[in-house]
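Sharing a structure, written as structure tokens. Questions coming.
Excluded from the complex is one protein chain; the other protein chains are retained at their positions.
Letters are used for the chains, namely A, B and C, taken in the order the chains are written, and counting of residues starts over at 1 for each.
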Amino acid sequence: MGACITSTPLTITAYHEALQRAVPKAGAIVTFTGQVRDYNQQGPISGIHLEHYPGMTENALTKLVTQAIARFSLLDAHVVHRIGDINNYAPIVWVGTAASHRKAAFDGACYVMDLLKQSVPLWKKEYQGEQGVWVQTKASDDHAAMAWLKESPKGEEK
Amino acid sequence: MGACITSTPLTITAYHEALQRAVPKAGAIVTFTGQVRDYNQQGPISGIHLEHYPGMTENALTKLVTQAIARFSLLDAHVVHRIGDINNYAPIVWVGTAASHRKAAFDGACYVMDLLKQSVPLWKKEYQGEQGVWVQTKASDDHAAMAWLKESPKGEEK
Amino acid sequence: MINIKTFAQVREVTQEAGFSLPLEKANSTVADVKVTLRMRAPCWGEALDDGVLCAVNQVLCDDSHPVAEGDEVAFFPPVTGG
Partner (left out) sequence: MINIKTFAQVREVTQEAGFSLPLEKANSTVADVKVTLRMRAPCWGEALDDGVLCAVNQVLCDDSHPVAEGDEVAFFPPVTGG
């Protein structure tokens, strides 16, 4: 199991090989790579900046991966998230899941990404030239989604 | 777009990198790797043999990938399937999908694997020592699943 | 002549992976080919039992599908790949 934050470019191939080495007997491995798109709803963008909450971000990612492993009986799951300035088309996030069967591996990876988007303390600013604009979300949706984070990371898992 | 059959070990990393190079602007890339498990419902196995229908297998895979791209508006999708004798823990099949958003990439990869299992002319024999036993499926389920293959690969896609 | 192909259990039961077969009449169908094959040897009766699939020129077909001179007609069990 692994959850990691980095300000340097993601090395997708290395993560994939590490996961495979960690659980060589897995029947199914699913990976997700999220990359910076060159547009948003307002038009073209020239890159993003991702701010994080040092400590809490790592804890939230670790908790998320631990929950995914328990919930879907995964053999293993890793997540790596980049922070700081990131150019268009560069990978932002990588998730890898390993399971005995493919449904669990797919469901686990989807779950990690869904919750990550809603509940890990990361904030995205999109740039159009020099002008950076924070990405907005509906607070109401987000409050509900963040509810699971209210459990202590060191507490009992449900 | 690519669909390929090989009797040599899969080179997952190379496929992943090729997909990324093919659609560098994709927002989301999902990969699935299926590997030989060392057991079945009867007990431990020592490896498998996969037989295919030369020509029809390639056509079916190509059609499947083409349909997945159309159905989920994927930017690209690749599938590579190994045939012949395959040892425990070795990769059998690799699927990679690229899309603007993650749901399409996940759904596309799931779809390719679901239909592949049911509708591509591949037959698996599992070995316990020297003794090989064909994997069975319920004909009734399979007839329904194979229905889509009755459309000509060169015909109009629905 | 048509080209018969077999795969997996069908190939093992019949011990014939591929061979040519004369078309016995005009307007033949997959069902007609099956009748001819069943008369070829007892093992073909076993091989063509319920559940066996047929592809004509690599497209999956029902028993009513026409079979013409030069066609490739394949018989195989339900698939189990992936």
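Simple rule for what comes next: a contact is a pair of C-beta atoms (placed from the backbone, for glycine too) under 8 Å apart; a residue touches a chain by one contact, two chains touch by 3 or more.
A quick note: this is a predicted structure, and the numbers were derived from the prediction, not measured.
Which displayed chains make contact with the chain that has been left out?
Spelled out, the missing chain touches these shown chains: A.
If the hidden chain were put back, which of A:Leu19, A:Ile45, A:Val80 or A:Leu122 would touch it?
From the options A:Leu19, A:Ile45, A:Val80 or A:Leu122, the contact with the absent chain belongs to A:Leu122.
Touching the absent chain in the whole complex: find that residue among A:Leu50, A:Leu74 or A:Cys110.
The one listed residue touching the chain not shown is A:Leu50.
Extract the touching residues of subunit A with respect to the undisplayed chain.
34, 50-53, 55-56, 59, 81, 92-93, 113, 116-125, 134-139, 142-143, 146-147, 149-153
Definition applied: only the chains that are shown with their structure count from here on.
Between subunit A and subunit C, tell me the centre distance in angstrom, where each centre is the average of that chain's C-alpha atoms.
So the centre of subunit A lies 51 Å away from the centre of subunit C.
Between subunit B and subunit C, what is the separation of their C-alpha centroids in Å?
25
If you average the CA atoms of subunit A and of subunit B, how many Å lie between those two points?
26
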